[in-house]
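If you scroll down you'll find the structure; I have some questions about it.
Complex shown without one protein chain; remaining protein chains in place.
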Amino acid sequence: MFQQFFTPAVQHTLDLMGIFVFAISGALLAVRKNFDIFGIAMLAEVTALGGGLFRDVVIGALPPAAFTDLGYFTTPLCAALLVFFLHPHVERIQSAVNVFDAAGLGLFCVIGTTKAYTYGLGLTASAALGLATAVGGGVLRDVLANEVPSLLRWDRDLYAVPAMVGAAMVALCIRFDSLNPFTAGVAVLTAFVLRLLAMRYHWRAPRAWNRRSSGVEVDEAST
Amino acid sequence: MFQQFFTPAVQHTLDLMGIFVFAISGALLAVRKNFDIFGIAMLAEVTALGGGLFRDVVIGALPPAAFTDLGYFTTPLCAALLVFFLHPHVERIQSAVNVFDAAGLGLFCVIGTTKAYTYGLGLTASAALGLATAVGGGVLRDVLANEVPSLLRWDRDLYAVPAMVGAAMVALCIRFDSLNPFTAGVAVLTAFVLRLLAMRYHWRAPRAWNRRSSGVEVDEAST
Partner (left out) sequence: MFQQFFTPAVQHTLDLMGIFVFAISGALLAVRKNFDIFGIAMLAEVTALGGGLFRDVVIGALPPAAFTDLGYFTTPLCAALLVFFLHPHVERIQSAVNVFDAAGLGLFCVIGTTKAYTYGLGLTASAALGLATAVGGGVLRDVLANEVPSLLRWDRDLYAVPAMVGAAMVALCIRFDSLNPFTAGVAVLTAFVLRLLAMRYHWRAPRAWNRRSSGVEVDEAST
């Protein structure tokens, strides 16, 4: 079982931390979109659990962890309550939230990759599902809030790439039979640090070559 | 088998009634969005079957009921045809549609909760899936129509809460071993009446505390 690099208790705590910070980001978007308390709670749940739910449905791990572990379900509710009552304070510490979100990203891409591999998927597919675990919740959050997923927008700092690197590192470790708590921790840390650097230096990915009159095309596309 | 409070024939009829009224709401939105007849039929199908499909995929009840019961598949098509030919009349009786939709909401939250429990999920998870069964189709409808789900908007009358109450009542009945046709009926009725009252008195849920300059933030979020 590759899933348990860490003792179960440690891993569960890390899981819940990742779920919590993802839920915070969902709840904050819900407040900005002017949703009511139930909308805030639902967007927090979807953001926090959506990626893992997608992974579990795809690999056939049914019922998904999101519905079998009560802690997974209640943690986003706590995050929603916190944001509901204290959101001006939470927004003020947005940079702290971003750091936690980066930690969640690193953690989830590694956990997702190993869990998919445990269920018999190939290395490439496992890495793809690790990426989906890490970014899926945020995509669902933006779709439900009726916005273009920030993951896909060129004017946001790199988000998918750090998760891809982390997931690829885990896949390589499995390939060379050297996945252990230490190498898994290195993968988490690499994704985490890459995301922090991307935010610090505003790293962005290139758009398509030879684009001219982009403004016009965007207008056209958005109408 | 908790699923059969009622005789199978009665439950199937209730199911089809719930599917029908949900399909009507999807078809009406499609007409308002100016979709063609196939768009109307598809939005009717998605609205009517989406919530149950999500539940069945999550609990591993594959293939889902939506694809094994021909009645589930054809009922939304009938609703779509009805709206296609008679939509001015259907809109005129919008309040009657709302009453049926409330009945569908009550029915589906109870059916969803018991079916999830039958497949081995915990009580909280079962109630959550009951809620998802009841409201999932409407969320999918709004996402496909490219609108903010009305479920999440603060300026709509309470919709999730009645379903939550109904699902929670079923979970409590199961917990205390007292689920039977009568208590299940009471749960359906409670959710139904709560939704009717919410529409009658425009009950709404609170938004986040300490919100200032909400207009500006909404504008910013919607651009």
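Letters A and B name the chains as they come in the text, with residue numbers starting at 1 for each one.
Definition applied: a contact is a pair of C-beta atoms (placed from the backbone, for glycine too) under 8 Å apart; a residue touches a chain by one contact, two chains touch by 3 or more.
Quick caveat: nothing in here was measured; it's all calculated off a predicted structure.
Peer 1: Touching the left-out chain: which of B:L16, B:I37 or B:L197?
Peer 2: B:I37
Peer 1: Going by the touch rule given at the top, which residues of subunit B touch the chain that is not shown?
Peer 2: Within subunit B, the residues that touch the unshown chain are 29-40, 42-43, 53, 57, 60, 62-64, 67-68, 70, 73, 83-85, 87-88, 143-147.
Peer 1: Since one chain isn't shown, list which residues of subunit A touch it in the complete complex.
Peer 2: Touch with the absent chain occurs at residues 57-60, 119-122, 124-125, 128-129, 139, 143, 146-149, 151-154, 160-161, 204-211, 214, 217-218, 220-221.
Please note the rule applied: only the chains that are shown with their structure count from here on.
Peer 1: To bring subunit A onto subunit B by a C-alpha fit, how many degrees must it turn, rounded to the nearest 5?
Peer 2: My answer is 120 degrees for the C-alpha fit.
Peer 1: What is the distance in Å between the mean C-alpha positions of subunit A and subunit B?
Peer 2: The answer is 28 Å.
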